[in-house]
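Structure, as structure tokens:
All protein chains but one are shown in place.
Naming follows writing order (A and B), and every chain is counted from residue 1.
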Amino acid sequence: MRLETILNLLIPAILLATALIASAMDAPYIITLATRAAILALAAVGLNFALGLGGLVSLGHAAFFGIGGYAMGILAFHAQTYAPLWGVIEGTRSMPVIWIVAVIASAFAALVIGALSLRTSGVYFIMITLAFGQMLFYFAISWPAYGGEDGLSIYIRNDFPGVNTLVPINFFLICFALLAAVMVLFDRLTKSPFGLALQAGRQNPARAEAVGLTPYRLRLVAFVISGAITGLAGALFADLNRFISPGMLSWQMSGELIVLIVLGGLARLSGPVAGAMLFVMLEYVLEGLSTYWHIYLGAILLGVVLFARGGLIGLVAGREVAHE
Amino acid sequence: MTFKTFAIAGLMASTASMAVAQDVRIGMITTLSGGGAGLGIDVRDGFMLAIDQAGRDDIEVIIEDDERAPDRAVQQADRMIQSDDVDIMTGIIWSNLAMAVIPSATAQGVFYLSPNAGPSQLAGRGCHENYFNVAWQNDNLHEAAGAYANTAGYTNSFILAPNYPAGRDALTGYQRMYEGDVASEVYTQLGQTDYAAEISQIRNSGADSVYFFLPGGMGIAFVRQYAEAGVDIPLIGPAFSFDQGILGAVGEAALGVRNTSQWSHDLDNPANVAFVEAFQAEYDRLPSLYASQGFDTANLILSALDVAHPDDADAFREALRAANFDSTRGDFAFGPNHHPIQDIYVREVVMEGDVLTNAIVGTALEDHADAYAGECNM
Partner (left out) sequence: MSAALLIEQLLNGLQFGVMLFVMAAGLTLIFGVMGLINLAHGSLYMIGAFAAAGAAAYTGSFWLALVAALMAAAIVGAIVEMVVIRRLYDRDHLDQVLATFALILIFSEGTRFVFGSLPLYLDTPSVLSGPTTLPGGIEYSKYRLFIIAVGLAVGAGLYGLIARTRLGIQIRAGEADREMIAALGVDIRKLYTLVFALGAALAGLAGAMIGAIQAVEVGMGEPVLILAFVVIVIGGIGSIKGAFVGALLVGLTDTLGRVLLPQVFGLVMDASSATTVGASLASMSIYILMAGILLFKPSGLFGGTP
């Protein structure tokens, strides 16, 4: 087996093992950290569809993260207060239903934003995605019904059939299962004709068009899938923290998602997972060192960008191998 | 800390807390970096001054920086409750972080004493027997300003605040007490730094007073620009825009502004005189109202610890309710919803020597309770 394939199995396995060991040793906080890593990894894998495969640098992906989170928050809020949305739609506390709504809402937003943004390219694309992200951010701040800038607390974790979701390890396993599923999807897609065409469009757009592909449509599909998955992660994040706030839609969050992927390895299957684990661990370790720990984070990020281009996986497994 | 040491520590902590039951662990989550860090630093410094003065060796205070991010605060709260086994929590400055952390903390049996944030939800319907607010309910200082505007004879106020829940609450609070007309009610953008447009509106509005709530850097920018523009209409604000930390950055533009506060460094009671002196000696600066709130919170906790340990929840709670400590505000008493009933003063920004500070010029409200106590079902 190739080194990279081994890594793709090993890295998620490490995450799983960490959580299980922490559960056995009764250290619930470590499980919480692992869950946080799993959810951020899910969001990053989502972004990787657009960024890694499609080459689309979206500085507004936090918009989808936030839409997923707010979908969860709004539904749970209405369930919690027994007051139907707009007098008609009952809230719900069932996770599967919430996930479906989150995915549909973010996919729809991604369709609209993508259709408009993909008409531009290069730095203009980066800027227009940023603009859409900012628009939704300011909208969320000013929307008093769901807390505005204060955000919204959801006091109870939502339900999953047959499982007590308040037990940390159970919730972790739910998130991990979703992460694994999405990673399989990513892998399949990368090697599918769609994925190959998409990557061709990223590597050499003129040539791709010459052989008859339409990069715009390919990218739009990738962007929508990407937004949908990031939205799902947002819903899980809201459940983890039992709290949603406009901060989930900020450009700093968008930047953080990109950082996760790059730290681990762009366009690699488990790059986002490695990056998320690394990031959560760094946060935890560095926080204890000094209140100025952002300097260290910045220095590490700078080092990775300048010297370790392929991220963690690139360091270990070397350059990407051509499709076999 | 590596995972291994942490895991072992976690294991030991859970056994340790059973063995040495008399130790008290206090978890403080506050804002020590980023915008608005001055408030958290002051709360922490005031709190730790009281703890150090008590000289007890059975109290451990764990301090974390929430960086003003709600998800960070939730994470840290989870760690403190799940791993560190804290008995009491405190420290949060901002209402949105408070709403993210407090309901679940109190529901898990932890006592929470707020040294600053006082959202209305937790004073009314969301009140909880484990939650105490030692500072004020968010609306209080604004209500006092409204009352002051009446006694000062203002009948046509221009009011402005940022467009977010605390901003809207501020203007609602002001208008709850204020009896005159409102020339205009303006909501600015959160984080906005240029107020030229609003100041032009004020100049042309015919108002006789301006009430504003713009915390932190927003307030600094507004007051400086207002002074630049040379508009003569008097300014009123809550203490949040004129606390000791901010005055340094605002400068003489703030001179003469009236602001409302439940505390001022020149309050003449023994506890306060001692506090101001000790704070200046320890930290080489004058304390702000946030520091006094931190100091009072710590002393309240210490007074309750003299009666019972938090593990004896009912007794500890009663001791907190009794509030048998020397507050920097003089007499101190809680209302039925665990929020203070207190006097609120009007202060004016003056120059003392070569330091800008506040001096009390009157009392706006006496023995004032908050407007949400009736909704609390405790």
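Rule of thumb we're sticking to: contacts are C-beta pairs under 8 Å (C-beta built on N, C-alpha and C of every residue); 3 or more make two chains touch, one makes a residue touch a chain.
Every value quoted in this text rests on a predicted model; they were computed, and no experiment measured them.
K.L.:
Using the document's definition of touch, tell me which of B:60, B:129, B:185 or B:266 contacts the absent chain.
P.N.:
Here the residue in touch with the unshown chain is B:185.
K.L.:
Who touches the missing chain here, B:248, B:270, B:336 or B:362?
P.N.:
The missing chain is touched by B:248.
K.L.:
Per the definition of touch given earlier, which of A:163, A:181 or A:305 contacts the omitted chain?
P.N.:
A:305
K.L.:
Using the document's definition of touch, tell me which of A:120, A:164 or A:192 contacts the absent chain.
P.N.:
Of all options in A:120, A:164 or A:192, contact with the hidden chain holds for A:120.
K.L.:
Per the definition of touch given earlier, which of B:33, B:53, B:303 or B:363 contacts the omitted chain?
P.N.:
B:33
K.L.:
Tell me where the left-out chain touches chain A, residue by residue.
P.N.:
Touching the missing chain: residues 51, 57, 59, 116, 119-124, 126-128, 130-132, 134-135, 138-139, 141-144, 251, 255, 258-259, 262, 266, 292-295, 297-299, 301-302, 305-306, 309.
K.L.:
Would you write out the residues of chain B that touch the absent chain, in ascending order?
P.N.:
Interface with the chain not displayed, on the chain B side: 32-35, 37-38, 41, 163, 168, 185-189, 191, 193-194, 196-198, 200-201, 203-204, 216-217, 220-221, 224-225, 227-230, 245-246, 248-251.
Throughout what follows, only the chains that are shown with their structure count from here on.
K.L.:
Given the complex with chain A, which residues does chain B contribute to the contact?
P.N.:
1, 3, 6-7, 10-11, 14, 32-33, 65, 69-71, 74-75, 78-79, 82-83, 95-96, 99-100, 103-104, 107, 119, 163-166, 168, 189-190
K.L.:
If we count contacts the way the header does, which residues on chain A are in touch with chain B in the complex?
P.N.:
18, 21-22, 25-30, 32, 36, 138, 141-142, 144, 147-151, 153, 155, 237, 241-243, 245, 247, 285, 287-288, 291-292
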